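Down below is the structure, laid out as structure tokens.
Only one protein chain is missing from this complex, and each of the others stays in its spot.
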């Protein structure tokens, strides 16, 4: 690539190992990195479990430092072996890598900041890039583009849901009052969203008949309007799938392209045509 | 527009500022209005939180009055600068605007009526009009027309759900009885809808084996029939998307036109046909 | 209709009023009947609410008798004014009508049997027939045929869900044990279905880490496989919608029917063809 033009040979070598996965060394590095990422996330989880942390605090801290130092080295090497370090540093992965490394260092300044290490979960995303899962990447990008195409509709939908929640939440606050747990409008709105999304914790639940009646309406509404985002995304997927498979039921219909005949400028030839279906002239490849 | 024909110049000016968003002044007014609407809703929420209301009651009341007076002025100006005030007053937005303003005034007559201020949430809808989000409006209208087209099916579906709920609710009332919380048929119906919509608060839950068995059936039913509104709306969306993109995958199929053969008047030729597929006569261009 | 051939004139008259809704009298009867059905259901609900029943027991009982006597008369008249009473008696509506009437009578023999009056909820279905809501009936039959076409797939799906529930329920029974509420395998299966259908009461919830881990898998499974019934029904709806709207994007494609040419037996003529597109013979209407 152009970026590597001015890199010295050892930088090129490192770049190949760290950024690419075509050489045996590159593959090995990527696999080790991925295992370490998983390991570091498990480590953070274990630290948060009191009974485990009390028993093995020392071991966990040492392991945490080992991981952090490895990630620090990796971060520095990544900066060194690239032509434009700023491109990496301010990229999505660059920022994640930085946030995955720094908390332990600053935890000596700001106590408790090591909980931010959970940002490391995002490093898992690297697995897609690392393993060069072309197929999965394709699928992911299809998911992404379907969600992207539906974005405007989903925004409108979410806005409508929020307005309904604010209205219904206030109504429930008026109807139910404090005894049932509807202590304020924000709490009531929280409850409305809990109900509308069919989560239904039950920590707050209506107790008056009128409150239960309104709750019923909210539930049916939530049960019904879940069809809306589903409909949006499904229609989008359907369209994409159709576009991808081309002519729906291959073989039954002729697939025509927009190639123009050099003689008669007729368009709509079959993909495999060598002669114009109209004037018989030879078509350009 | 015609409505403004008889308006005096300053009325025209105001109309432009308040109702439209094409001039810098109009845009500024709309942005300020939108911020005030958001602000007024946050204000109402804060008032409902006891701990905040106790501390800052005076400040909140003053701010509430400031907002209300601004909204009152806005409401009056809107009436003044339009040719047919009744058109605005009885429009959807006109009624919302009125209901957003009046509660504070009448709260001195009917104590507690200021909770109705929550109607202001609906003023948020104005954002769509204000920001002239043509794209979003298009999406919203597509959502609306998809829901409209599915209305009859959804009504039938909701009616079926209600009948099932009444039946199953009564059954659970008979089976479970008071101990488990099924104290009356309406309460049991409420519980059935909570279960059928997969909300599941858990404030009421069956405790007898037969009750749990019926509950299981209701859950599976609810889990299965959620497919129905989703199917309805999705099919509708799919249809709309197809209509919009034209003929599915334009260019993949042979398009036939309504050109008539000059000899046999046959129609339905390929767009590019030069001879009649039926009688072999040369077709007119 | 044939059935009425041997009915005497007054039977014909009654038949017209009770079974049909084309005459003013018939319409009036149907509307009164519908109001009484709604009223009778509300009555049963009120009776079940203790606080109301204690206060107004006498009034409710009298009203219940009035309704029951009306329904009894209606039931008898329906039998009288039809040629083949057995056709009505053993029809769906006939059975519902019978079950809606009898419980109050036998409540003097079997105490508490009047709760069965809730069967009356099914009489609401009559509204579809009564109001001759052709449009709604069409929608309902479309819903029904979509569900019918998906029946086999949904059966397979439900069977798979049940097997998963039995397996996972047993697993949770082994892992969690009595303290968390998993007191027996049937209870655990009940909990699994509560979780799998995303209802989640919370009356039983895992407390051990391994139990919570398995619960997580069940939830994700339930969250994912809800796509299956939805996908089945949606695909079915999509197919039906396509069939109904005919040629997808009307005007772009030729709609051909299966009418055969009387001369050359060619099929596939356009719906409005008067002559065979192949041999030119006049087509039968």
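Order as written gives the chain letters A, B and C; numbering starts at 1 within each chain.
As a working rule, contacts are C-beta pairs under 8 Å (C-beta built on N, C-alpha and C of every residue); 3 or more make two chains touch, one makes a residue touch a chain.
Since we're looking at a predicted model, the values are computed, not measured.
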| item | value |
| --- | --- |
| Residue among C:32, C:69 or C:174 that touches the chain left out of view | C:174 |
| Contacting the left-out chain in the complete assembly, out of A:26, A:177 or A:229 | A:229 |
| Absent chain, residues of chain B that touch it | 198-202, 230, 234, 238, 253-254, 256, 268-270, 273-282 |
| Interface with the unshown chain - residue positions in chain A | 41, 44-45, 48-50, 115, 118-119, 121-122, 124-125, 135-136, 139-140, 142-143, 146-147, 154, 158, 161, 186-187, 190, 193-194, 196-203, 222, 226, 229-234, 236-238, 240-242, 245, 248-249, 252-254, 270, 277-278, 280 |
| Chain not shown, touching residues in chain C | 152-153, 155-157, 159, 163, 166-167, 170-171, 173-174, 183-186, 189, 195, 198-202, 205, 209, 212-213, 215-216, 219-220, 222-224, 226-228, 230-232, 234-236, 238-239, 242-243, 246-248, 253-258, 266, 268, 277-278 |
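Convention: only the chains that are shown with their structure count from here on.
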| item | value |
| --- | --- |
| Rounded Å distance, chain A centre to chain C centre (Cα mean) | 41 |
| Numbers and ranges of chain C residues touching at least 2 other chains | 198-202, 230, 234, 238 |
